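Heads up, the thing below is written out as C-alpha cells.
Yeah, one chain of the complex is gone here, protein chain that is, but the others are all in their spots.
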Amino acid sequence: MIELKAIHVVFAVLALIIVVFSIMTVTTRRILRAATYLLFVLFAVAALFFQLDYQFLGAVQLTIYAGGIIVLYVFSILLTHGVGDKQDLPEKKKVIPALVASLGGLALAGYMLYQETFPAVPYDATDPDMKVVGAALMGLGEGGYIFPFEVISVFLLACIIGGILIARKR
Amino acid sequence: MEYSIFVLLLPMIMFLFIGLLQGKLKGQSAGIIGTISMSLTTIIAYAVAFDYFFSPESKIDGIYQKIVEYNWVWLQLTENLHIDLGILLDPISCMMLVVITTVSLMVHIYSLGYMHGERGFARYYAFLSLFSFSMLGLVVATNIFQMYIFWELVGVSSYLLIGFYYTKPAAIAASKKAFIVTRFADLGFLIGILVLSFYAQSFSFTDLTAPGGVALSSAAGVSFLGASAAAWGLSLIFVGGAGKSAMFPLHIWLPDAMEGPTPVSALIHAATMVVAGVYLVARMFPLYIDAAPEVLPGIAYVGAFTSLFAAVIACFQSDIKRVLAFSTISQIGFMIVALGVSGMGGHDGLGYMAGMWHLFTHAMFKALLFLGAGAVIHAVHSNEMSAMGGLRKYMPVTHITFLIACLAIAGIPPFSGFFSKDEILSACLEFSPVMFALMAGIAGLTAFYMFRLYYRIFWSTPTDVSHHTPHEAPAVMYLPLIFLAAVTLVAGFIPFGDFVTSDGAVYHIHINWTVATISIVVAVVAIAIATVKYMKEKSKAPENPLNNVGAFYRAAYRRFYIDEVYMFVTHKIIFAYISRPIKWFDRHVVDGFMNFLAWGANALSGLIKGFQSGQVQQYAYVFVLGVIILIVIALAL
Partner (left out) sequence: MDIPMQCYLLVAAVMFFCGIYGFITRHNVLAMLISLELILNAVNINFVVFNRFLYPEALEGYFFTLFSIGVAAGETAVAIAIIINIYRNIKNIKVENLDNMKF
C-alpha cells in the first residue's frame, strides 16, 4: 500500500479536474462555457507540467494556451454567437458511434497501458537549464533543433499573413 | 565563292522581314523592298555563276568539278549517314541559280504592277521570298536529304501561293489538290531516298554520283520483284520528281494551280518549281547511268506520253492559262524525254545537255508567255479566250513579246526554243526513230496550239465585248516582258554545251540540219494551219478545232476525264470500301472501347461518391475507427 503523500493528493485533484472538465468541455451546450472549461483543463495540464518539474514548459503552456489561444477563442465565439446561445444537442446517430469509438479507444488504450511494462528508470527531477534549452534550440549539431526552429518561425509568419489575408474584409 | 551563301540568306531574311512586318509595311513598300533584295540576290547569283564558269579553279583538265562550298553536318544518324546542309556548285546548279533568280526578279518587278492594290500584297511578297529561298536551296543542295527538305519547302510555298486568294473556293481546292498530289509523289521520293541511302550509305551527291558507281555496288546483288534495289530506289525518286514536274498521271494538280496569281504561275508553275523533277533526274543522272540504266528509257516513255497527252489537251482548252499550263507539262515532258534518252559523256550525253538547255530556254520563254498572259488578263479581266481577240492594237508591247515567245516555243529559228528543241530531237533520233517522230509531232502540236492561243488573243474578234477598252500594261509590267523577250532572242546562241554537259567536259554543239529542217517544216506547217483556222476567225461557240470529232473534242476539253477518274477512285473505291469500314471500326470499336471504359469509370464513381459526403466529422470518425481496428489487429497478431 502506497503511503499517501501530498503529491498524490495534488495529482488526484489535477487528474480529476482534467477528466471532469474535459468531459464538460465536449458536452456543454454553451460554447463560451466550453472555452472556459478548456481553460481549466489547460491550467491543470500546466500544473501537471510544474509537478513534473518542467517549469518553463508550464509557463509556456500558461502564457500561450491559457493567455493567447483561449482569448482568441473567446473573441471569435463572441464574434459569431450571442452570449446566451445554446447549441443543439448532438443527434443520436452521431453520439452513439462517437461514444463507441471513444470509449472503445479508451478501453484499448487502457488495456495497452495495463499490459505494457515500462523500464524502470530512476526518477530525475532536474529541470533542464535554460542555457541548455536555448543552446539546443539553436544547435546545429547532434541534438540541435535549429531546423525545426526555423521551420516553425516561417510557419508562424505564414500563419500571421494567412490569418490576415483570410480574415480581412474584401 | 564564299559569298554564295548570301543567295540563300537574302531571300530567307526577306521572307522573315516582310512576313513578320507585313501589317506595318504600307502600300508598295513590301514589294519594293522585296524587289531590291531580289535584285541583289540576282546579282550575287550571277556573280557566283560567272565565277564558277570562268574561274580556272572550278575546272580540272577541262572538266567542271563539283565544288562543295559549305557543308554543315546537321544530323548525324549513323557513322556514315548524316544529314547536312550546304551549298554545292556545279554546272547545273549554277545554271539553275541564274534561271531562278532571273525569273524571280522579273516576277518581283512585274508583280509590282500586276498585284498593285491587292489585299495581302505584303503577304504575297513574303511568300515569293520564301519560294525563292526554298528553290535556291533546292538547287544548291549538297545531299539528297537537303534537297528533300527544300523540296517540301517549295511545295509549301507553292501551296501558299496557289491559295493566295483564299476567299475563292476554287483557289483553296486547287491549293489542296496541288499539295496532296505532290505529297503522294513525295512519299515515293522519300522511300526512294531511304532505299538508296540504305545501300549507298550516303546522302551526299558527291558520293552518290562519283564516277564508277561505287556508291551502289552493294545494292547490285539485291533484287526485289525482278529489279535491283538501286532501280527501285531511283524509280521511286523519279516518282517524286514526276509529281513535282506534273508527269502523267500525277499532272492533275498543275492545271488547277493556275488559280493562283498569274506571276506566281510564271515563276513556280512554269519556270522553276515544276522543273525541279527534271533537275532531280539531272542531279542523279550519273547514278541512273551507273546503277540502273534500265530505268532511263522508262523515264523517257513517261515523259513522251505526258508530252503528247498534254499537247493534245492544250489544243482544246479555252482558258489561256490552262493552255499554257498544259503546254508547260508538255515541254517538261520534252526535257524528261531528253534526259531519258541520254547517255553519259561526249556525244552520248547530248540528251542531257539538250534537256538542261531546254530547261533554261523554256524557263525564259514560258515565264514570258505567262507574264504576257497576265498582262492580257490584267487588261480584259478574264481568263477565257472568248473575252479576247484583236488585242494587238491595244497592247503592242505585249503582242510583240508574246509573239516572240510563241515563235520560240514553236521552234522557229533564231529563237532560243529552236536550238534546244533541235538538240532534243537529235538526241531522240539517236535513241529511236519512233521517239523522234513522236517528239517531232508533238513539237508540231505545240506550234499549233501556241498559235491558236496567239491568234485568239491578239487577232480574231472577241465574242464577248462587255469589257472596257483594253490598254497596255504599265511599264513595271512590260519591262520584264521586254527583258525576257531579249533573253529568248539571244539564248539560242549561248554555247550551252561549253557549260553544262553530262560529264562536265565541253561539248561543241552542232546543229543537225536534217533534224532541224524537219522540225522547222513541221512547225511552219502547224503555224500555217493555225493561221488559216484562227487568224480571221470570228470566235464561235462552242469552239471546235477538229470539227468532225465532237466526242474527242469533248474528252480533250475535259482533259480526258483524268480528274474524274481520280475522283471515282478516291470517292467510290477508296473512300467507300477502305475508309468507310475503317471509320466504322474507329467509331464503333476503338471509340466504343474507350467510351465503355469512360462509362465504367463513371458508373463506378457514381456508386462510391457517396462516401465523399463532405462531412468532416464522418471522415474523422472513420479515420479513428480505422486506427482502432488497425491497433486491435496489430495486438491480436
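The first chain written gets the first letter, and so on, giving A and B; residue counts start at 1 in each chain.
Criterion: contacts are C-beta pairs under 8 Å (C-beta built on N, C-alpha and C of every residue); 3 or more make two chains touch, one makes a residue touch a chain.
Predicted model only: the values in this text are computed from it and were never measured.
Contacts to the hidden chain, counted on subunit B, fall at residues 609, 612-617, 620-621, 624. Although one chain is not shown, part of subunit A still touches it, namely residues 2, 5, 7-8, 11, 14-15, 18-19, 22-23, 25-27, 31, 34-35, 38, 41-42, 45, 48-49, 52-54, 57, 60-61, 64-65, 68-69, 72-73, 76-77, 79-80, 87-88, 90, 94-95, 97-99, 101-103, 105-106, 109-110, 113-114, 118-119, 121-126, 128, 132-133, 136-137, 143, 145, 148, 152, 155-156, 158-160, 162-164, 166-167, 169.
Following the convention adopted for this analysis, only the chains that are shown with their structure count from here on.
If each chain is reduced to the centroid of its CA atoms, subunit A and subunit B end up 86 Å from each other.
Contact residues on subunit A toward subunit B in their complex (touch as defined above): 94, 97-98, 101-102, 104-105, 108, 112.
Interface residues of subunit B facing subunit A in the complex, by the touch rule stated above, are 617, 621, 624-625, 627-628, 631-632, 635.
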